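Presented below is the structure to which this report refers.
All protein chains of the complex are present and in place, except for one that has been dropped.
Going by the order they are written in, the chains are A, B and C; count residues from 1 in each one.
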Amino acid sequence: MSDLLANDLITPDAGEAPLLAQADVSILKAVPVTRLSYRGREGSLKAAGKAFGVALPVQPLSNSTAPKRAALWMGPDEWTLLAPEEELNAVFEAIEKGLGDTPHALVDVSHRSLAVIVSGAKAEWLLNTGIFIDLSLEAFPVGTVTRTIFHKAPVMLWRTGPDTFVVESWVSFMDYVSGLLVQVGQELAAA
Amino acid sequence: MSQPFRTEKGGRIDRAEQLTFTFDGEEMQGHKGDTLASALLANGVHLVGRSFKYHRPRGIISAGSEEPNALVGVYRNGDQTPNLRATQVELYQGLEAISQNRFPSLGFDIGAVNDLMSPLFPAGFYYKTFMWPKSFWDRVYEPIIRAAAGLGKPPKNPDHDVYGNIYVHCDVLVAGSGPSGLAAALAAAETGAKVILCDEQAEFGGSLLSETSASIDGKDPCDWVAETIAKLMTMDNVTLLPRTTAFGYFAHNFVALAERVTEHLSNPDPKLPRERLWQVRAKEVVIAAGAIERPMVFPENDRPGILMAESGRTYLNRYGVKVGHKVLVTTACDTAWQAAFDLKDHGVEVVAIADMRETPPANLISIAEARGIRVEAGCVVTGTLGRKRVKGALLGKLMTSGKVASGGQVACDAILMSGGWTPTVSLYSQSRGKVVWDADKGAYVPGKSVQNERSTGASKGLYGLQATLEDGYAAGEEAAKAATGKSAKITYSVATGGEAGAGGTLGALPHDRNAARVKAFVDYQNDVTAKDVKLAVREGMQSIEHIKRYTTTGMATDQGRLSNMNALQIASGALERPVTDVGLTTFRLPFTPTTFGLFAGVSRGDFFDPVRNTPSHDWVVANGGVYEDVGQWKRTWYFPKDGEDMHAAVARECKTARESVGLFDASTLGKIEVVGPDAAEFLERMYTNPWKKLAPGRCRYGLLLNDAGFIVDDGVIGRLAEDRFHVTTTTGGAPSVFATMEDYLQTEWPDLDVWITSTTEQFAVAAVQGPKAREVIAPFIEGVDLSAEAFPHMSVVEATFCGVPCRLFRISFTGELGFEINVPRRHGKMMWETLAKEIEKHNGTVYGTETMHVLRAEKGYIIVGQDTDGTVTPQDAGMSWAIGKKKLDFVGKRGLERPDLVAENRKQFVGLLTKDPKVKLEEGAQITVAENPATGTPAEGHVTSSYYSPALDRNIALAIVKNGHALEGKTLYVPMPNGSIPVEVTGPVFYDKEGARLNV
Amino acid sequence: MLLVYCPYCDVERAETEFACRGEAHIARPADPTQVSDEDWVNYLYMRTNTKGVYAERWRHIHGCGRFFNAVRDTVSDRFLKFYKAGETMPDLEAIAKEAGK
């Protein structure tokens, strides 16, 4: 389960069978959400956050969340904004309106990515079979979000709970990413 | 009785569990806890292989990963893995091993004739002969040499095992689990630091596992090991990795470990990886790799039955195996004496201890005497007897003159030797540290640390159990402190016994035999003798690297761990220069040979590289589309119907698209959304074309150069709003165009208020092309007047497709009326299936990339990367029209002004028509002025694209040709193996030159 | 696989997240029309290719996407300094000295 940070936003897609369901790790497809890429200079952030409904975090690799809203730091002038799928137009228009003439770029990338939820006691281990980041809680606390590389595919990794990660990739990479996670995860079922 | 050389008791094998295995088909028994080597020795088998060059019989010489002789093939699932060290192969029930490099059998090997011929085969002999007759090298000599070379046979079948990978971070990595490694791990772990302890052996403990004459905290060393490991296992911050070799030390404290996960199991679960690669980023590393014993270089020192002294002791104490019944111990140092004592204590006859030192330590002599062992001081072995097993040894007395007097002969069935110890500095050396010569120890030891590491214990030349333990604790504490800043109060265990020994020798030993005729081996596996090293020096090789390469010493599978120091000393003597002047060869990774599969990991089959599909995938598969790989993407190449071949399918697709309508998946094209008040300014600087005056709702073809002035990409760019552009790129160029844009934006023009976002995968794109394109899309598009007047060629609008928001472009890469519909990707499948159904109503077709290429070629549109190759300018391509004439700058503008880019005679983009319309040119074919050009004639250009054009019912081609634009109407030739093909140079547009079909 | 520090993300990451983009501080001439062919070839291709302390450009391509600069000893591959794009070129000699080169 996607716990704590995003449990009203990144939720398992009830219509999809689990990709992997083992005692110590599971991989579930997540429901579609609205994803916006927000780009802008520092002066625009306050207004953007206000219009979106949650402040845009300025701490590198951090997130800020509110009910049905999450703003993820992607870079010093780049944020991914998450909201429920059906709120795309409302959120987009609210931000555009809130920003007015302040230079910025808002682009709908809702369909660009897919997400899976990797959770369980072995989630960290499973991700580390392909990701070269120290995922211990001290080094990668809950709420940390980053882009990185999983084997040969670019992914976005967001820790939403101590044992829960959201792994996003561009759609065409997801077969590779989830396929490998599932294949490697089989090892945990070995005698 | 089976296992005649097994001791009565003792050792760490499980005597209750008997295992059956075969060696060269012969069935034998061993025990759980044995290695293949110890089990063979228990059965009295010493002869296990043949050497590389002379095919001499060879036996097990060591008990560790440095083993150069006992390389075997091990069968599993009907195929064999070659060159495994018997000393590292753990015994399991049913293990099947074979010997290598022998024919027809290990006992009788035809290749052994090489040994008799060996006077003809000194080091580097092959450089001096086999040159005549000239043609014989690759046909005769080389095949013979090749057949004789090599060790084991390569596997025959694909490997179905899987290999795992894990990336980890830790505070302290400890490589090696002997006394210093264990102490270091414990000390570091007690501070709370994250510790990884790895050891190449199945069991932790290193030398402690065969130490029976010392104690730690009053306990048997093995018990202390067990307690220490038990304690480490309870600690969450510790990862214990047995059977795991630290094989590579890379920059920035990155260490690679190879874990053998299932190789020791009789029936491993196929879900488990055979091996796992641990890629470790360690804040600090403790190298506790120990030391290995050095062979003594005396004549015939290679007979089966001759082993390293400490290995003999290991076989005895750890595995309960006696290396022989009558053992001679020859040494230059103290430690080998203990081997003699232990053997004697197990009832083995020790025929003598021959110590080359004039006065070995008195206490050792008295212990030997107490056991009734004959001691020969100032004594060396000058030769050995026997062939497939040592039968005896010649002894020699060292005289003060330096000469050797015969010391008689002794009978024995095994010889244990020790030339002293060589610290294992491989990992340190791999970390780019420079070893320094320690004259006292007669060894190279680690110098200054270059990375965050320290060596401890024997790997830095420190010996003696108490000293290495203490050093290990200190190293662990220091490493933890450096990594985490933390320390803890640690009680050091105290050892008694296991004192450091003195003594040791390097290089070839003196003897009274004919030096020119005897072989004293330096590098066992590669059959390099002391003579060979001297020959290399005689021939002018002065650097140790030359000597190594010329003689191949140190280049065998043990990478010189046994041989390097002896070779160095021999070279130093021959050169009459100190060892330090001769240099030391670099230790390269891997520490021990490492499976390819481990490196390849999960990258195989579909996971070799991501397979990127578009939303039409399921439909394409269901409808028999044929894919081509374009980068990581699968793009549909063509859609054969009813047994059509590619040619027929493409001809039909082309014809249908021109006559009625075609549907094409353009989703893979790169898409970049350029947004911000300076969006137009940014594009103005990036692309050759002008953008500022492009009205929202309009599109323009954009051409992208590099700053050298050459075409690198192209695509249609639509202006959605004042501050928003939808840029398209080629499929293959998408990532690099994006990266290039970011580069200019961030580092050259950071002041611009514009941002770019990749939307390649946000949209699925369907191209509907053909006279009926408008009719096909009209039923699904809402809110747009699609008429030619309201929505002319090169327009873009935001609309809906079946109620789903879309970006609709009116553009054409076919020369027909065309639309490209972009819908959010999750609706792509729906869009594709809707349109695919709809075009059927109009007798349309789906088409793939091949048809796309034909249609665009008929129109003379370039494909970047096919018609251009990184050396083509816009002018060359006939696209000067795409350059904004009034622009002061754009990427590539200055480059275009360079002398050779404006020179005469540049190759230019043209069309070619074969005089015979039925003749199709080959892509890549060269173009000449002469009909029958002489070999070496420079080409005028080459054919870049060539197709049968269904619309023209003839073959057409595009080409780049020197001065091509001026040659229209002229005849050139395309010389082919079967004769030259005359071609007429034309403009590149073959079909609908006026473009009338676009504007309907 | 080097360990690279991203000054924007404030973390060290494996090299595979980054793209190295060659020598730093080679600015594109502000007005290309005013420069000679020699100047242009210097900008395009001529590189110091330093054996020793050297400033180069990296991009955190699979991270925040930002370009930044690093000073590295090309003999040992040790990084000596990381700094953001647009910051002035540090004194390489001083850095080399401090690093004991």
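Keep in mind that, in the parts below, contacts are C-beta pairs under 8 Å (C-beta built on N, C-alpha and C of every residue); 3 or more make two chains touch, one makes a residue touch a chain.
Just so it is clear, contacts and distances are computed from a predicted model.
The unshown chain of the complex is recorded in UniProt as "Sarcosine oxidase subunit beta", chosen from "NADH-quinone oxidoreductase subunit L", "Branched-chain amino acid ABC transporter permease", "Sarcosine oxidase subunit beta" or "ATP-binding cassette domain-containing protein". Remark: the absent chain touches shown chains B, C in the intact complex. Only one residue from B:Arg561, B:Lys671 or B:His942 touches the chain missing from this view: B:His942. Checked against the hidden chain, the listed residues B:Gln466, B:Thr595 or B:Asn689 yield one contact partner: B:Thr595. Across B:Pro4, B:Gly347, B:Pro779 or B:Gly870, the residue that sits in touch with the chain not pictured is B:Gly870.
The chain omitted from view is touched by exactly one of B:Ser51, B:Thr81, B:Gln338 or B:Thr614, namely B:Thr81.
From the set B:Glu358, B:Asp606 or B:Glu840, the residue in touch with the chain omitted from the display is B:Asp606, counting the whole complex.
Although one chain is not shown, part of subunit C still touches it, namely residues 1-2, 15-16, 19-20, 22, 37-38, 40-42, 44-51, 54, 56, 72, 74-77. Mapped onto subunit B, the interface with the missing chain covers residues 52, 79, 81-83, 119-120, 122, 125-132, 134, 137-138, 142-143, 145-147, 149-159, 161, 248, 250-251, 254, 256, 279, 432, 516-517, 531, 535, 538-543, 545-546, 549-550, 552, 555, 557, 559, 586, 588-590, 593-597, 599-601, 603-606, 608-609, 611, 628-631, 637, 708-709, 712-713, 730-733, 736, 863-866, 868-871, 895, 898-901, 903, 922-926, 928, 933, 935-939, 942, 975, 977.
The rule is simple: only the chains that are shown with their structure count from here on.
The greater number of contacting C-beta pairs, out of the two interfaces B-C and A-B, is seen for A-B.
Rounded to a whole number, the gap between the C-alpha centres of subunit B and subunit C is 28 angstrom. Among the residues of subunit A, those in touch with two or more other chains are 78, 132-133.
Within subunit C, the positions touching two or more other chains are listed as 1, 14, 65-66. Of all residues in subunit B, only 167, 250-254, 279, 281, 432, 450, 707-708, 739, 742-744, 746-748, 750, 888-889, 893-895, 898-899 touch subunit C in the complex they form.
Across the complex, subunit A is touched by residues 164-169, 194, 269, 271-273, 279, 281, 602-603, 606-607, 609-614, 632-633, 673, 675-678, 753-755, 757-763, 824-827 of subunit B.
Residues 1, 8-11, 13-14, 16-17, 60, 62-66 of subunit C are the ones that touch subunit A when the two sit in their complex.
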